[in-house]
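A single protein chain has been omitted from the complex, and every remaining protein chain is retained in its original position.
Which chain is which? They are A and B, in the order written, and residues in each are numbered from 1.
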Amino acid sequence: MTIRGLLSATALVALPVAAMAQDLPPCENCANSMTVVSWGGAYQTSQIKAYAEPYAAMTGVSFTWDESSNEAVAKLRAMNEAGNITWDLVDVEGPDSQRLCDEGLAMEVDIDEILAAGDDGSTPREDFADSVVNDCYIPQIVFSTTFGYRTNVAEWEGRTPDNLCALFDLENFPGKRSLEKRPKKNIEWALLCDGVEKDDLYDVLSTQEGVERALAKLDTIKSETIWWSAGAETPQRLADGEVVMGSTYNGRLFSVIVEQNQPVDMLWDWQVFDFDGWIIPEGLPEDRLNRVLHFLHFATDTQRLADQAKYISYGPARASSQPLVSTHADLGVEMAPHMPTNPENQKNYLVNNIEWWADNQDDVEARFQAWLAQ
Amino acid sequence: MTAATDNGFVVFDRVQKSYDGETLVVKDLNLSIGKGEFLTMLGPSGSGKTTCLMMLAGFETATHGEILLDGKPINNIPPHKRGIGMVFQNYALFPHMTVAENLAFPLEVRKFGKSEREEKVQRALEMVQMGAFGGRRPAQLSGGQQQRIALARALVFEPELVLMDEPLGALDKQLREHMQFEITRLAHNLGITTVYVTHDQTEALTMSDRVAVFNDGRIQQLAAPDVLYEEPVNSFVAQFIGENNTLLGTVTEIKGGVAVVRLDDGELIDAKPVNVTKPGDRTLVSIRPERVEINKERLSPNAHLIHAEVLEFIYMGDIYRTRLRVAGNDDFVIKTRNAPDQRRLKPGEHIEIGWLPEDCRALDAPA
């Protein structure tokens, strides 16, 4: 008996207990395997635990995971040119989904039609509300990009950063910073700390001078900055003492602070609220598309999204999942206070302006990269 | 003799050499080489001859003992200060330099002036009849030409001692014979002391004043070529130098400079005792193939006759080579001159052969 056979046999035994198999409608004309693309690391693990393993146990579908989400746009474009789409489901951030949708590389979907209603009876569109960022996007989680800092920096003489602008304060908070090698978020933060009001932010940025102003502000810390391109870099540098503060995703900071107990703490100030979810590549054959839709119906229901929060401190995108968020699967820590969706953590915050960035990404990115290289 | 008291030009005094600290490659070497002498170290590979040469050149250090050059110990003098010319087996001409640059190299490091250098180089090239080849690269020369250049380079700085490590090994037979003659001529004309290493006994016999036969880390015999050939002192030398017929037997009697040996098939023969001392000694009796006579009329009356069966006859031009079965030995070879009156033996023929007792040497039997 093969391993998979064994698994499905176990699943059969477990069926009456799980009691959710009844909820799962049969899948007609469906492929038996799926290639799912995600970000790797703890995040992908949380998806495997919360969605893929239960689904595989019930259906016997085999999953192949590809950790290429950070290159999803380039790779999907190449697949599209070659006319051979090998991916079935791709986890991307909001702006990438926008770009894929704009270029016709992602399939447009009606989430009211393909997703399950919320446990509280709300329609998917009501339930997901603001996290539905475009017509191709199937929401999954919300997360924040925020700041971590070391708590034992001798040069700070006991001072602790209490707001975002400590980032630009080399006098009181000397030391190396770790920032993302992309303009997004960095230029917003730079302007906020340069005295621009939140409401004027994108008006200012829409002018050429606005971007230059942000870069000028970033110039003040450029020599003290190490740039990152992978989310794991800042937590590692913080833990090593290579940098004294840096931006990264809140889930990464959670694992440094709570799971690894490093002398690091985090700020919830002007964190950027962001969306991450699925897109289905355009042009899938029918049987594979059927399988993907069948899986998505299951994987984005209220319970599954709440389950994911057991493994990582990112908030479920459904409102109906919030009450079900419980404790961390291994540590037993209450997860709600660590969620970006927790009201306590939402005093000052930005929401990733996907529209503005979709329009201006190319322009600003080109300018930022030239600034960086010089 | 102890070499220290000897006043040879090159002296090895109880020299030992070991590479691994367990076995001796050179065991207690004592050797004195006179000024102007051409001495050849001859022996099979692994016999220690090359090691001795390398110790003399300074590329190996003696584990024990002293090497003296012109009366001065040289153990602690680095090779480049010994002033010894050397010719290597593969010539070791520097491939990235022209012939003239190769020759100028030793002069350059000795800080000779440019004009003096050029003059000496030209003279050395002419000495080996290569005057026109100064501008060429070694790779553009034939083997024999490279050999001459290597020789010229070893001589150009006028050393008093030249070492040659199998310098003719890579040449074909004809060229080799020619070069043997050239080298001896040069060495004698210039009056240089030469130590020559080879495993080719013909080379050793034709070129040397004296030959030191090496085996197993020791000199087995040190003698002039003719002595070495005619009067080998032990069975190794007898077998290593020239061709030899050997018969095994036991000494039954030694009397009046003649040993009576009973061969293993029962035949009794007379032989000259060389290193057998008493009756009952096992012995190897050796007779040179060209000293065996098949024509009874040419034998002296006291020659010993023995029965033989012809197994094979080989025509070799200047000589005939006939293989016989003698006293149970199937490899008994005789050489007869190709003369008008010479008989050609036929396989299967039964004949009587004989030799003078003094040509038949009773040597030690190898264990």
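Before moving on, here are some points about what is shown:
Please note the rule applied: a contact is a pair of C-beta atoms (placed from the backbone, for glycine too) under 8 Å apart; a residue touches a chain by one contact, two chains touch by 3 or more.
The definition used in the following text is that contacts and distances are computed from a predicted model.
For the omitted chain of this complex, the UniProt record lists the protein as "ABC transporter permease subunit", which is one of "Multisubunit sodium/proton antiporter, MrpG subunit", "ABC transporter permease subunit", "Beta-carotene 15,15'-monooxygenase" or "Cytochrome o ubiquinol oxidase subunit 1". Touching the missing chain, out of B:Arg110, B:Arg185 or B:Arg343, is residue B:Arg110. Interface note: of B:His64, B:His80 or B:Lys278, the residue touching the hidden chain in the full complex is B:His80. Residues of chain A that touch the chain left out of the display are 70-71, 73-74, 77, 99, 102-104, 176, 226-227, 229, 240-242, 358-363, 365-367, 369-374. For chain B, the list of residues touching the undisplayed chain reads 57-59, 78-86, 88-90, 92, 94-96, 105-106, 109-110, 153-154, 157, 163.
Assume only the chains that are shown with their structure count from here on.
As a whole-number value, the distance joining the C-alpha centres of chain A and chain B reads 88 Å.
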